[in-house]
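The complex appears here without one of its protein chains, the remainder shown in place.
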Amino acid sequence: MFVTLDEIVARLGGDLAGDGNVRISGIATLDAAGPEQLSFLSNPKYRARLAVTRAAAVVVAPDAAADCPTAAIVTPQPYLYLARVAQWLNPAPRPPLGVHASAVVEGVVSDSASVGANVWIGPGAVIGDDAVIEANCSIGASCRIGAGSWLHAGVTLYGGCRIGNRAIIHSGVVIGADGFGFAREGDGSWVKIPQTGGVAIGNDVEIGANTTIDRGALEDTVIETGVKLDNQIQIAHNVHIGAHAAIAGCVGIAGSTRIGARCTVGGAAMIIGHLEIADDVNISAGTFVGKSIRKAGGYTGSAPFLEHGDWLKNFSHLRHLDSLADKIRALEARLAELEKKS
Amino acid sequence: MFVTLDEIVARLGGDLAGDGNVRISGIATLDAAGPEQLSFLSNPKYRARLAVTRAAAVVVAPDAAADCPTAAIVTPQPYLYLARVAQWLNPAPRPPLGVHASAVVEGVVSDSASVGANVWIGPGAVIGDDAVIEANCSIGASCRIGAGSWLHAGVTLYGGCRIGNRAIIHSGVVIGADGFGFAREGDGSWVKIPQTGGVAIGNDVEIGANTTIDRGALEDTVIETGVKLDNQIQIAHNVHIGAHAAIAGCVGIAGSTRIGARCTVGGAAMIIGHLEIADDVNISAGTFVGKSIRKAGGYTGSAPFLEHGDWLKNFSHLRHLDSLADKIRALEARLAELEKKS
Partner (left out) sequence: MFVTLDEIVARLGGDLAGDGNVRISGIATLDAAGPEQLSFLSNPKYRARLAVTRAAAVVVAPDAAADCPTAAIVTPQPYLYLARVAQWLNPAPRPPLGVHASAVVEGVVSDSASVGANVWIGPGAVIGDDAVIEANCSIGASCRIGAGSWLHAGVTLYGGCRIGNRAIIHSGVVIGADGFGFAREGDGSWVKIPQTGGVAIGNDVEIGANTTIDRGALEDTVIETGVKLDNQIQIAHNVHIGAHAAIAGCVGIAGSTRIGARCTVGGAAMIIGHLEIADDVNISAGTFVGKSIRKAGGYTGSAPFLEHGDWLKNFSHLRHLDSLADKIRALEARLAELEKKS
């Protein structure tokens, strides 16, 4: 598929600088782009690469337009613009309409949906218009999958989960498994608390491979509109994630915690249970969040690394910080005593 | 399903306070409960909510009974009692008996078991009475699944795994994959050590979604009776987990480590290999366990988080703690010198 710069600007806006007849067939980085590709400059530190790019054209911000040796599309947010071009040029190839002969369907599937090989769809489940359910998915009884949602191969939904429209759910995701809830007997053994809540997922949510979202204990686990979850995230029962939050890989969020709207959480951060995280909080990668965060802003808690020998020498003091602090206090007192005398 | 308080107390014990004819159909929190629901007060900090609950009745400890404006069931452990009521009122809906036509069964399945769509059961595998194997599970050759065990959709067992009775295994769990064992060649390449041990899982074990339990290298990996594992836990080869331990999500336990009976491990804790953890140890969430723990009790190692700017200022000193300690020692020596003179 080829499009001209004129066609792109007509569809997506921006100011054209140079020849609108230039044709492009794809997107690439400044270094890798060839003469049929559109590139972009988003991070100013790559600006010097503009001079040497072989790209057909480059999407740039106004302040970089003068440096661009090729045709350019000038727009305040080049990366966002590029995303829209890329979506246009790379529509996901849809599998054939209809239900594969090997699928077992006990629910109801829209005529405009696609259901792949060896899928199981339980009784009472409803698969919406234009939805795609790829091979080897299991959709529990009474689930609802909204219009245009796409479940990649090997997704599992327990009974009663509700997924909005245009969701993208990647392979290995498990939604609706029992939350981890037990009462303890006197002898130390555990009695299971039946997890009778559900999972409600809004529109335009994307969920990465092998992420797990447990059903609620009594009420629902809720993922609001536009939330983006990366791979291998664990969302425990009764968590509530606000709209347009974005959470990177390997994060864990324990039970009943509420994450505000538009929050970002870096990779491998861990958030304990029963907390409140305000809207617009940015938690850095590797941070352990052990108490609520009431105010928007950036929060970090990761430890630095050192050469192994330096680590041994320095981190061993972590066991004795209190004694170090005591020594400083003692020094201050003794010094004050001396100063008084002198 | 409705039950009266009289029926509950007759079945589960406890002391009734108020009208035994009150009917309940389910469980809810004090805030959410409606006039057909039973609630509970377990955490004293919610005691004020008793006064305003709309619940039909509340399960309370003796010291809270006087404050309860509704009918009450009085018992020393309200949460444990609630678990038993909830289990009674919410029996898991069993799928139909028998083997689905699309399943491929090369082993032996009890007549009272249920096997779902597109399941594969390998040669020599034995599925016990009343067991449930949901859609898209793969059960390797010669596995044994005990009576009443329930494998949710998409569970994978490698050959030869042994699962006890009444296990609950959630979707995406992989049991019996090869442990991570290699010997290194002089050129840095790796030679695989065949993993010829198995996996032995006791009775009444629950395993959360996408958790992985590797087979042993030579001997078995062992999960004892009553252990509860949350989602996305990694159990390496030859780990041994003692009875009634409970481990929260995202925990990793490296090879050959032994966890004692009744231990609890908080979310995202990491335990390295070849350690011994005593019985009744409680490891907090986010703790890195790099050496054995010989004594029961609570252990913690997580770092606090700070506003990002404060983190930059404070955590950078972690690289120089040894020099801080040196400076304190030097100050002490110089001060002692001055004190001698004064």
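Residue numbering begins at 1 within each chain, and the chains themselves are lettered A and B in the order written.
In this text, a residue touches a chain if its C-beta (ideal position, glycine included) is under 8 Å from a C-beta of that chain, and two chains touch if they have at least 3 such contacts.
The model shown is predicted, which means the values in this text are computed figures rather than measured ones.
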- Item | Residue of A:9, A:61, A:153 or A:278 touching the missing chain in the full complex | A:153
- Note on the structure: Logged for subunit A, residues touching the omitted partner chain are 26-29, 32, 77, 79-80, 82-84, 86-87, 89-90, 92-93, 100, 102, 116-118, 134-136, 152-154, 168, 170-172, 204, 206, 208-210, 226, 228, 230-232, 244, 246, 248-250, 261-262, 266-268, 285-286, 302-308, 311-312, 315-316, 318-322, 324-325, 328, 331-332, 335, 338-339, 342
- On subunit B, the omitted chain is touched by residues 102, 104, 118, 120, 122, 136-138, 140-141, 154, 156, 158-159, 172, 174, 177-178, 180, 182-185, 187-194, 196, 210, 212, 214, 218-219, 232, 234, 236, 250, 252, 254, 270, 272, 283-284, 287-290, 297-304, 306, 310, 313-315, 317-318, 324, 327-328, 331, 334-335, 338, 341-342
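Everything below uses one rule, namely that only the chains that are shown with their structure count from here on.
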- For subunit A and subunit B, let me know how many angstrom lie between their CA-based centres, rounded off. 25
